[in-house]
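This is the structure, below, for whatever I ask next.
All protein chains of the complex are present and in place, except for one that has been dropped.
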Amino acid sequence: MPEPSSAKPRPFLALLQRDLLLSIRRSGETLLPLFFLFAVVILIPLGVGPGPNVLSLIAPGMVWVAALLSSLLALDQLFRSDLQDGTLEQWFVGHSSGWAQLLARLLSHWLVSAIPVITFSPFAAIMLHLPVDALPILVLTLIIGTPALSLIGSLAAALTLTTRGAGGLLPILVFPMVVPLLIFATGAVALAAEGHASSAHLGLLLAFTILNLTLMPLAIRAALKLNLE
Amino acid sequence: MIWKTLKLWFHKLGSPPLFSQFARRVSPWLWAGFTICLVVGVYKALYVVPPDYQQSDTSRIMYIHVPSAWQAMLTYVVMAVLAAIALIWRIRITEIMAMACAPIGAAFTLICLATGSIWGRPMWGTWWEWDARLTSMLILLFIYIGIMALYAAFEDRRKAARIASVLVLAGAVNIPIIHYSVEWWTTLHQGQTIRLIGESSLHSSMLPPLIWMTIAIKFLFGAALLDRARNELLEQDQSKQWVQRELQARGMARA
Partner (left out) sequence: MVIVNTLLSARQLTFQRHGLNVFQPVDLALNPGHAIVVQGSNGAGKTTLLRLLAGVLEPSDGEVLFEQDPLFHGHLPAVKGDLSCRENLAFERKLGASSVSIASALLQVGLAGLGARPARSLSAGQTRRLGLARLLVRTSPIWLLDEPYASLDADGCHQVDQLIHQHLETGGGVILSTHQQMPDLQHPIQYLAVAPVGNGCPQGASSDA
């Protein structure tokens, strides 16, 4: 099995370009996670009351939980449209290992689903009265953490690709694996909100993401190939 | 030499009829071992060990709680090893055995959670406490459920087992991280945690029944695993000749 790095740069860029173009053509679906994030941010104060004390306490957790849940929305179609139009089987034709296609897809998925959420997360956090000092740390945890989130979600999407009742399984598979992510990320933001240093949490978060970056593509590729059988 | 015989033995067990025979012969002995150890263990736990001076008789639930917790985790290790073998060498029996592990592990996890909750009620004054171990166990339960649900979601049993095996391995990497992150989380949020079993509170008289119960549960796991795997194999292969022969030999052939 060739290493991911053996993918030639030119096809990779062509693939990335096409995946991004496809996402832009379907911007309605692509921007769903962002709308979902704000739906949560608007509903929570309505549910728990507008008191700034309670809100600022739960803000780190809420923004992250909303980011986690919103990431589920974009997952179902991640590989399914390629399965249905026959593109997915083309990934593995001949000696092609499918790495270039897979990595281009994972990168474009992260760019398209996570970047809008990261960009608008400070607004969501301000609406929940998170102290302004903690905002950079919140954005930083999202930048470090969302690649792992996307990878975990992609694995779940790949595993459930040809299941009978596809969509329902996704959250069950994703939720246990994102527990460390939530703990490290919200821990870092909560510490920053209290004015403490949060480098330990950030370090662990980064380690978790690096671990996922190395191992998850292997599992995702295996899951896709098995689902094509 | 040893490796060769081991490989041969492994290869033989990989054949469905031989595995079925092996499981049929071995499983009664495991059930017998389980019964004996259970009787001895329960007797010692209930009558020989004096009541705990702080927790009185409540602590006796430990003799079920702790071995189940260990077995819940050990089952995952066994399942992960079987799943790795299934994916690398595509041995059908290991696929079936790995998948047979999931419900058993889920059952032990559930027993651990239930006994923990019952034990916690008089100790903490609440049925549920966000204690690190119980929280980890709860997440483990959901991982088991996810594996079972994924395995059930495909028509082709072999494809299902292989895909679920990928999830088993992904879980195997994640479980230690989940466990330590949860432990870290509880220490950060609660400062001091009240442990059901403190490191020092395990008196030497409590050890023998704990060991007996642990061995009993190992036997139970072995027996349940063999029986489940054999049942699954017979069900999957019911139209094949070796199953028909086996049924005929025992006078149970279908018309």
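A few notes on this one:
Think of it as A and B in the order they're written, each chain with its own count starting at 1.
Going forward, a residue touches a chain if its C-beta (ideal position, glycine included) is under 8 Å from a C-beta of that chain, and two chains touch if they have at least 3 such contacts.
Every value quoted in this text rests on a predicted model; they were computed, and no experiment measured them.
Among the displayed chains, contact with the absent chain in the complete complex occurs for A, B. Taking the complete complex into account, A:21 is the one of A:21, A:197 or A:210 that touches the chain left out.
From the options B:74, B:91 or B:247, the residue with contact to the unseen chain in the full assembly is B:91.
Only one residue in the set A:84, A:119, A:199 or A:214 touches the chain that does not appear here, and it is A:84. Residues of subunit A in touch with the missing chain: 10-11, 14, 18, 21-22, 25-26, 84-87, 89-90, 92-96, 225, 228-229. By the touch definition given at the top, subunit B reaches the unshown chain through residues 11, 14-17, 90-93, 156-159, 236-237, 239-242.
Please note the rule applied: only the chains that are shown with their structure count from here on.
We define each chain's centre as the mean of its Cα atoms; on that basis subunit A and subunit B are separated by 32 Å. Across the complex, subunit B is touched by residues 155, 159-160, 162-165, 169, 172-173, 175-177, 179-180, 183-184, 187, 204, 208, 211, 215-216, 219, 222-223, 226-227, 229 of subunit A. Residue ranges on subunit B touching subunit A, taken from their complex, read 87, 139-140, 142-143, 145-146, 149-150, 153-156, 159, 162-163, 166-167, 169-171, 173-174, 177-178, 181-182, 184-185, 188.
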